[in-house]
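A single protein chain has been omitted from the complex, and every remaining protein chain is retained in its original position.
Chain nomenclature is as follows: A, B and C, assigned in order of appearance, with residue numbering initiated at 1 for each chain independently.
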Amino acid sequence: MGTAPTLAVWKFASCDGCQLSLLDCEDELLAIAGRIRIAHFPEASRATVEGPYDVSLVEGSVTTPGDVARIHRIREQSRLLVAIGACATAGGIQALRNFADADQFRSVVYARPEYLSTLDTSTPASAHVPVDLELHGCPIDRRQLVDTLTALLAGRKPDLPGHSVCFECKARGTTCITVARGVPCLGPVTRAGCGALCPAYGRGCFGCFGPAAVTNTPALVDRLRELDMTETDIGRVFRTFNVLAFAGGGDDPSQ
Amino acid sequence: MTHRSDRSLSVAGLARVEGEGAMHVRVDGATVTDVRLEIYEPPRFFEALLVGRGYTEVPDITARVCGICPVAYQMSACAAVEDACQSTVDGTLADLRRLLYCGEWIESHALHIYLLHAPDFLGYPGAVELARDHRPVVERGLSIKKAGNELLTLLGGRAIHPVNVKVGGFYRVPAREELRRLVTPLRRARDDALSTVEWVAGFEYPDFAHDHELLALVEPGRYAIETGTPTTDRGLTFAVRAFEEHVIEEQVPHSTALHATLAGRGRYLTGPTARYTLNHRWLSPLAREAARSAGLGTGCRNPFRSIVVRAVELVYACDEALRLIDGYEPPAAAAVEVPPRAGVGYGATEAPRGVLFHRYRLAADGTVDSARIVPPTAQNQACIEDDLRRFVAARLDLSDERLTYECEQAIRNYDPCISCATHFLDLHVARTVQ
Amino acid sequence: MSTLLRSLGPLVRALHGQGYRVVGPTVRDGAIVLAELDRADALPYGWGVEAAPGRYRLHRRADAAAFGHAAGPQSWKAFLHPPRSPQWTADRTADGFTVTEAPPDSTRYAFLGVRGCDLRAIAVQDRVLGGADGGYARRRRELFIVAVSCTEPADTCFCASTGCGPAAGPGYDLGLTELVDGDRVRYLVEVGTPAGLELLTQLPTEPAPVDLVEEAAAAVAAAATKMSRALPEGDLRDLLAGSHDAARWDDVAARCLSCGNCTMVCPTCFCTTVEDVTDVAGEHAERWLRWDSCFDLDFSYLHGGPVRTSTRSRYRQWLTHKLGTWHDQFGESGCVGCGRCIAWCPVGIDITEETRALVTEAEEA
Partner (left out) sequence: MTPLRYRVRRRLTETADTVTLVLDPVDEPIVAPLPGQFTMMYAFGVGEVPISVSGHADGGIVHTVRAVGAVSRAVAGARTGDVLGIRGPFGTDWGVPPGGDLVVLAGGIGLAPLRPVIRQAVARRARFGTVAVLIGARTPADLLYPHEYATWRAAGLDVRVTVDRADMSWTGHVGVVTTVLGALPVDPAATTAFVCGPEVMMRFAARALVDRGVPPAAVRVSLERNMRCGVGLCGHCQLGPLLVCRDGPVVGWDRAAPLLAVKEL
């Protein structure tokens, strides 16, 4: 145990769902805890070990001045910093504020907005510090989390494909819902990792894993229009859980 | 050592709660002068960012308020949106929603009992440490949790932020055989839940009782989960649509939390103990028997014993899930059409941590004009602080360390979900630098 | 000599009787998919298909034909060359590790309803994958093929121009032609192998009247003329070898999503990658094979970055390989004309149209 690598789990603005994925590894949790020293994970234990840490999992987006300082402190203390989930990799749904007037946002929610002090923006960890690995998804995929942890233990490159959801959809044997039913689907521009969940449930992918490594969003948008999506709907579906990432675009730079 | 005049107990970062919060207690002589459960998580402005979105997006977006109880958010959201559109979802689709919700109760309660709460009673910092000495027990908890997650995964697509819930029902409903595959794990979970009741009933509980008014949804004939009328143990009943007339939330600078109170009545408590007190007679026979043997009686006013109530609800949720699966026939359609309509809609359901209220005003094309969410933790904040105040006052002879530890436990009694609470709470106002 | 079979029930039962897992078309989720059939009743009797670039819809037919549809979303490679399959496992030992080959997959498949294009596609994959002594070769050795000639191509089909259909063969154990007369369906059976003959002898058959044989031949021949698409004539290998710098690649790259659907549905695309996994304890490792596609950026990854970074270069790789360099590598074309990549491309990119555009561009240059 003395030489077991240490793991720390940190939370920024988020719903807790991505770190819950670790506790959701019911079959692996105790085995993982046997090989990795969980040094800092407030959601699971009061016991905390001081850094440095071999691996830090960072959940949530940076939304306050205090967060900015904290993410830097975490970076300094971590050999490997892994951003987990759409909040930590793309600012999350709360990044919608980046496109709105933050003051207005505050006043909608708070009776007395003067009590509040937050940044006007919600940004991913990578906007502040170098990030070694990113697990995408809102929430992340449990299998990807386990694979990443075991890969790090084995010294392997984690299997985090950058290709489209369509790869997984076809491998799963799902009939394409866009082609066979005319259902709009973001699968072709969305990063794989979820196992092509939504199409298997008869629903168009809504991009919760963010853009694939290469995308051609304009071409897909043309297609979405043909499938009777309104401009408003198209705008909304790209501006939800990964608004910053889709806005940044992974489009082929050669285009 | 107990007679210092000025004591201050602080926990900068509360462990084993969902989200990030702090606790501060100040004692001057024999009086507790200040008690604060601080919630310093940054706000995420859900109510604001929902404005301008489509009504069909609401369940997916609000799920992201909380990764521990996304189904609760989806169910309250669907209820409110469907109410606004004057649509009803009933029959098998409603049963499937209840079934999905059972999955979340199982998952969330198992998580809280085994991973978050029980370590307090047994003197361990967390479940991983607990497992070193009591591995089979922790494995049992994980196995129950897994059964809940399997149910969520089948019906919802995945356990966290399910993708299969939509306004009007589901995208896809399961085949009978798919559901039947869950019978074995759920039966095992039910047995394990019974053992859980027995296990937690044997814990040592501080002698402590509160006098908060208890609020829960009540639906005569069955234990309220996804539907019901807000009712208190002191005779107050009101329609879900009148929720905001009765529940007042206010922002208080010292604590940053919106404290909810009942208009003209003061603080109140929601959650498992309130539910149990108001609804215990509608538990399934098995769960009722488990409650009886655990000595729960007709109510529970000791917050430390909430773990027993959760265990009993665990039995119930497994039992109820099995009942629903047994009677399942796939419906003709996976969802009912819910055409948009201008109007205001209200929804309340019993999240694992208590009543979760949503209200939406929609424009004629279904665009959300305004949104309001009242999560359970915000409602319980005042009670938690009151408990702390009285708890500390009665234990001033304990060392700071011991007292702090017990205070933390007192907070965890409520399984506070800070991530939920903070969609409108501020980070900085009352945060003391540690 | 042709034989007449009045229903497929006995055929499916006989195959089951010989221990085969029978795979054939059936209706699921709005498409005709390939799945294990427990009875002939599961075949898509009375269902037809309308396919167009990026579009596929089922419709009810006026008759009870079981094979009145064209290629669906999957191909038989899903069974012979599955999306994910185990290769070997390794376990740590005191002084190293041991390697154990994945247990041989003993499944014996019988494919029911293999079209001309797909029959050829299996032969194409045989050339690529059949030589190695892996799972593919084993499954292929055990395979029993019941082929069906096509009488009703979809709008996306062009097997006549690739020389793979609409008549099925060779390569089958039994070959069928469906004869439809309202609610009545009958099958003309052709024998391709001794195994086919042996199976046929177990079935209640009768000699086929000459007029039926002629009717069937005419229906298949007519199917060829019904195809609205075709690959351009001429030496496509040369065309593509000379088209590296064509402007058309930029044009298609503006439309192509790089999603990889075309390669996944293509019955000949064979590319794979490997997945190395370990258990949490680090004592046990596994190696899996899974489908890959030249549309993945990482497909051409070398230390320092991928070779094919632009969509232009990846689409060019796909088309050029399929119709051009496949000849260099395996002595034939990689395209059998099933039209799947046209129908299942979410934006309806059409391989025949792209090739034609390259021809035009080459001619104009």
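Throughout what follows, a contact is a pair of C-beta atoms (placed from the backbone, for glycine too) under 8 Å apart; a residue touches a chain by one contact, two chains touch by 3 or more.
Here the structure is a predicted model, which means the values were calculated and not measured.
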item	value
Contacts of the hidden chain among displayed chains	A, C
Selected from C:Ala14, C:Ala110 or C:Val128 as touching the chain missing from the view	C:Val128
Footprint left on chain C by the chain that the document does not show	87-88, 90, 92, 95-101, 128-129, 132-134, 241, 244-245, 270-274, 276, 278, 282, 285, 292, 294, 299-303, 307-310, 312-313, 317, 320-321, 324-325, 328-329
For chain A, the residues touching the chain missing from this view	154-157
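Here is the rule we use: only the chains that are shown with their structure count from here on.
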item	value
Where chain A and chain B are represented by their mean Cα positions, the distance between them in whole Å	25
Computed distance of Cα centres, chain C from chain B, in Å	51
Distance from the mean Cα position of chain C to that of chain A, given in whole angstrom	36
Multi-chain contact residues (two or more partners), chain B	none
Touch list for chain A against partner chain B, complex	11-21, 23-24, 26-27, 29-30, 33, 38, 41-48, 63-64, 66-67, 92-94, 96-97, 100, 104-106, 108-112, 115-118, 122, 138-139, 142, 194, 197-198, 200-203, 206, 208, 232-233, 236, 240-241
Chain B to chain A touching residues, read off their complex	13-20, 41-49, 51, 53-54, 57, 60-61, 64-68, 70, 111, 115-116, 119, 125-129, 131, 135, 138-139, 142-143, 145-146, 149, 157-161, 163-164, 166, 171-172, 250-251, 253, 256, 334, 370, 408, 419, 423-424, 426-429
In the complex, chain C residues that touch chain A	28-31, 33, 54-58, 72-74, 78, 83-84, 253-261, 264-265, 275-282, 285, 290-291, 293, 295-298, 309-312, 343-344, 346-347
